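One protein chain omitted, others in place.
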Amino acid sequence: MADQPTAAERFIQGILPENPVYRQLLGLCPTLAVTNGLKAAITMSAAVLFVLFCANVIVSLIRNLLKPHLRIVIFTLTIATFVTFADRFLAAYVYQMSKVLGPYIPLIIVNCLIICRCEVCASKQGVVTAGADAIGQSLGFCLALCSIAAVRELLGTGMLFDIRVLPVVWPDWVIMVLPPGAFLTFGLLLGLVNWYSDRRAAAAGGK
Amino acid sequence: MAKEIQIRESAEAPVIHVAPSPHLSHTAQTTRTMMRDVLIALAPVTGMALYVFQAYALRQLAICVIGCLAAEWIFTGMRGRRATLWDFSAAVTGVILALSLPGTAPWYIGVIASFTAIGIGKVIFGGLGMNIFNPAMVGRAFVMIAFAGAMGAAGYQDASSAVDAISQATPMDAFKQGGAIAPLSALFWGNTNGSLGETSAIACLIGGLYLCIRRTASWEIPAGVIGAVVVLGGIANLLNPESQWTVLHHILGGALLFGAFFIATDPVTSPLTPKGKLIFGTGVGALIMLLRIFSGYPEGVMFAVLIMNSITPLINRWTIPRPLGGK
Amino acid sequence: MGLKFKGFGGSGSFPHGVHPPERKNFSGAAVIEVIPSPGQVLLPLLQNVGAPAKTSVKAKSEVKMGDKIADAGGFVSAPLHAPIAGKVGKTGVCTLTNGRHVPAMPIRAEGEQIEGKELWEKIFGGQWPKNADKYSPKEIVDAIQAAGIVGLGGAAFPTHVKYVPNEEKPIDTVLINGCECEPYLTSDYRMMLEVPDPIICGSLLLAKASGAKDVIIGVEDNKPEAVEVLKKAAAGTGIQIAVLPTKYPQGSEKQLILAVTGREVPLGGLPLDVGVAVSNVSTTAAIAGAVVKGNPLTHRVVSVTGAGVQTPKNLLVPFGISIGELIEACGGLTKDATRMVAGGPMMGFAFSDMNSPVTKGTSGITILTHEDLKKEDETSCVRCGRCVDVCPMNLVPTKIAMASRHRDTELAQQYNIMACFECGSCAYICPANLPLVQLVRTGKAEVIAAGKK
Amino acid sequence: MISYLIDIFLIGIGAALINNFVLYYFVGICPFVGVSRKISTAFGMGCAVIFVIAIAAVISWAITTYVLMPGALLSRTVAGLFVPPETAAGIDLTILSYIVYIFAISSSVQFVEMYVRKFFPPLYKALGVYLPLITTNCAILFACLVIMSKITGVDNPADAWDLGRALTLAVGGGIGFTIAIVIMAGIREELDLCDVPKPFKGVAISLIVAGILSLGFMGFTGVDSGLRKAMMPKPEVVAQVQPEAEAGK
Partner (left out) sequence: MKPIQQMEPLSPTAFERLRNNNIIQAWLVLILTLCFGSSLAGIQMTLGPKIEENKLNETLEKIPELILGAEGAQKLTESGEKLDVIPRSFVVDKPGKKAVYNVYEAFDKDKKRLGWVVKTGGQGYADRIELLLGVDPEVKTVSGIFVLEQKETPGLGNKITFEEWRGQFKGKNTETPMGVVKGGKAGAGDINAITGATISSRAVTDIVNMAVADLKGPLTANAEGGK
């Protein structure tokens, strides 16, 4: 930890190089569960952004007061509270979406992404860095969710954002919006990302 | 002690230009001849399908075989490997896949099923011999759920067909949805509707017995499947004596015999030891009956095979044979 | 056939196994010939399982045939004797047929040699007693030890070790192994046909030494003449002949015991653990020679056979003679010979060095042609389970091979890799032509290396 | 009584097989792809989860029924000491449920760990290493949430789940998790010997396998309704008694 990454670095890191889903494999439950439509994916990402940002900022603010044996308790308390906020907001303002997401919003509490960022970043760094990190990570999370959701929604229903984009003759691949489709799509995309980054790394090494 | 010396020899000695023992090999059977055997065994079933469904069967077979070969070529090419089309394994997958699809299924179903079967079912695990799941069943399950409408009951009905059989629902489906009973003779000879390969019990039996006699398929698996179906079907009959759908209907109807002889016996995805094979077969049979009687799908062969495939590593683990003199 | 198996507690067979082509016809009818005495022999100091022998004569000393030239290097070891008369040279290194490099002592022939008919008479001639009353068990075992006798079936395990009285594990049955289940090889077969008397005599001596009640000679049913001859020779001695179905590897110790007595030798155990001692027929004959005539082990019968040799023969040869000379004596190799194997084609080692010497464990030289090998390329394992169906040890060879290929010693041990005795049945049957035996060998090496860590 | 038992049975089957926690609801994915390297480890993890999920289910059922749900007995009584009964009856603490559940889970994990360490050292040896990991296993919180929705989300208070149903769901879900993770571990051991393309090694191929597994488990769809139909006596189409019973406002 000799030279701490700056806020901008943290922000950039989260989006692609340290993408929480594809590279760190954090928060897989929502990645699979809420990606049968782009709308749900984006709502979920927004909820994660809210919770992660608030939790990161608060943890960063009180990081000097944290006692080791109470650290996890405080993290959990903070996260659970903000998740409850997010849950109620969604229920109040986008009721249909909150019904679709169902238990996966409260499951953000045990999403390893949040506790991992609090532990790794926020509890060691300043507010600005922690906030930037939260936004970067959430954007990365959003990007990953949307990539999966786009594939699934397009193939599964011929629509994007519930708007028909493929011709009517397109036979809907119903499986894509069902659990097997989630696993298969994510697995294949993950393989693709690995393949691409391997190739990039090889090319960089070759030079 | 004799072994130790040989080991040190092979670990330390320089490699001499000679081959390890044994120096004789049983040349009668190779992987390729095994696959060829499967194709031969499929001939009666294919013939029956061509006789009953005519152009439908021909079209579906062509789509799936070409699809599987193309998929094998493309995917192994993507891995930078030499495509092994001539070991016939992709062709076998294609034929089994085609025979497990309804003849009237649209063309894209065959193509998607073939690519899924070879891509996700086989090449991604490392190719022939490495796959955990039966490729043909992976492909079929994928399209079955993706295009339930075109694969389910609706897939079989086509009143414009010249062949009478095609305009009915399958016997299993007709029974499950409406309680209609098909005559046993029709199930036996195969002039009913259904997936291309499953209708004729006699054709499946002939091909299956050929495979078992050639030891290309192990008899333990079909024996286990049919045994479990007889026992469970018998119990179901006893509990519900009014049911017209008897044990014989269960055995002759649907994809049971086709699955028992051609799908479940896929050596790659079934256990290695005879005991394991028997457990595997019994498990497949039991699951088929569970799914047939209780689940919403009229047929359970595909799911039963996939589920038992997934347990195969565990079965292998549990049935490590006791070595001679071992505990 | 009238050769039905009469039970001795076993079923007459063992589970699994394979039926490779027998191909005994090459040398089966060839009467044993005595090879002309060679100009030089090169005696490897390690010809047995266990510790190597230690030279007991100095270089340039003169030896007569039968003189001891090396002492046993320990209890599980055997002394060596000069097979010819001559002058000992400086100890050098030679390559054995299995590829090992071991120290070897050359003897250059000098002076008068015992040859031909005379040699045959010395080793096999004369009368052989049909009982062992004259000898005490200790005398017998000592004579065996002094004569440097090891198992001549191929394993080369010092014979006296098996028969040293052991009160905790008494031996009740002596099994004489005349199966010769390896394809091609006929040396034991010819021994049984031509010199049944020393075999019977040796068997009785072994029974006496070990205190066993039963002596059973196991012969495969593809050698009916040998059975007849042995039956005649054994008449009145109480020795029984068990005729076993022809199946590979019937001649393997554990399989033979199971087939005849129905007892299973525990994993990692010895036949002794189930009260059985097993010796090969040729070994038995050598024992008789050692006890009755005081002959040390200096010669053995070797089959030189296969389509790759001009005239397949069974030869009585001195140890240390180079294999090239054996092949010369058979008219040399044919044009299409492609592989030389020391031993039978199933378990034997392929070698390329014609100068390799014959050792106590060399039961035959099989020369295969391109025609016989016809191996296809390795393809993917489709887990057909044929190797499981044939494994006489009831193992899962393909799994063991996979584990070995991925250096997963833990998995290999779960599948009992160490129980494999590399009979080659699995690799013989494998439709994908996987080098299963090879993989098992490397796997075993890994397991041992991991165990040492 | 019989119908209650059937209900319990079907809830268990449903949670374990038909709507498998891992393969249908995607909870507990992290250990599913992460921990499942060896069969024995996977089985140990599964047992620990069943253990904790059962305790957490009992706690969360009790808290939800008596404290959190609108007009819950305990809250109403306590609040009744300070405010008028009408206000007390309308008390609704469901907003606290997530916080309460997560603390209930972590404290029950702590408690189980202490208890097992003290009284069953061999069990602790076998399960102990997995216990801390379980706190963040979403399967457990998910079970609590399902139980909550079955208590607070129903139209009729009479349909609210009792302890038996809640416990069955939790244990069924735990068993389902164990089944999935053990199968996965078996396959992973096999995959180690396979020639999987490099980009897919590890998690990607596990996900593909999970996808095919979930395809296979799709076959169980409808088994519960089939079983219910088979076990129940013929459904009554016409209710026999129609008293003029009316409740509500």
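As written, the chain order gives the labels A, B, C and D, with residue 1 at the start of each chain.
Definition applied: a residue touches a chain if its C-beta (ideal position, glycine included) is under 8 Å from a C-beta of that chain, and two chains touch if they have at least 3 such contacts.
The shown structure was predicted, so the numbers you read here are calculated from the model rather than taken from an experiment.
The chain not displayed here makes contact, within the full complex, with A, B, D. Among A:Gln13, A:Thr31, A:Ser45 or A:Thr78, only A:Thr78 touches the chain left out of the display.
Of the listed positions D:Asn20, D:Ser108, D:Thr168 or D:Thr221, the one in contact with the omitted chain in the full complex is D:Thr221. Chain D residues in contact with the hidden partner, per the touch definition given at the top, are 3, 19, 92, 95-96, 99, 155-156, 158-159, 221-222, 224-225, 228, 235-249. Listed here are the chain B residues that touch the chain not shown: 146-149, 152-154, 157, 177-178, 296.
On the side of chain A, the interface with the absent chain consists of residues 62, 65-70, 73-74, 77-78, 81, 84-85, 88-89, 91-93, 95, 172, 174, 177-178, using the contact rule stated above.
By our rule, only the chains that are shown with their structure count from here on.
The minimum number of touch steps separating chain A from chain B is 1.
Of all chains, the one whose CA centroid is most distant from that of chain D is C.
Of the two chain pairs examined here, B-C and B-D, it is B-C that is joined by more C-beta pairs in contact.
Our note on geometry: chain B versus chain D, Cα centroid distance of 35 Å, whole angstroms. One simple way to say how far apart two chains are is to compare their mean CA positions; for chain A and chain C this gives 69 Å. Counting only residues that touch two or more partner chains, chain B has 120, 124, 127, 130, 142, 145. Among all residues of chain D, those that touch two or more other chains are 189, 197, 200, 205, 208, 211-212, 215, 218. Chain pairs that touch one another are A-B, A-D, B-C, B-D, C-D. Residue ranges of chain B in contact with chain A, taken from their complex: 106, 108, 112, 120, 124, 142, 145-148, 150. Residues of chain B that touch chain D in their complex: 79, 120-121, 123-127, 130, 132-133, 138, 141-142, 145, 287, 290-291, 293-297, 300, 302-304, 306-307, 309-314, 317.
By the touch criterion stated above, chain D contacts chain A in their complex at residues 23-30, 33, 95-96, 98-99, 102-103, 106, 135-138, 141-142, 145-146, 149, 197-200, 203-208, 210-212, 214-215, 218.
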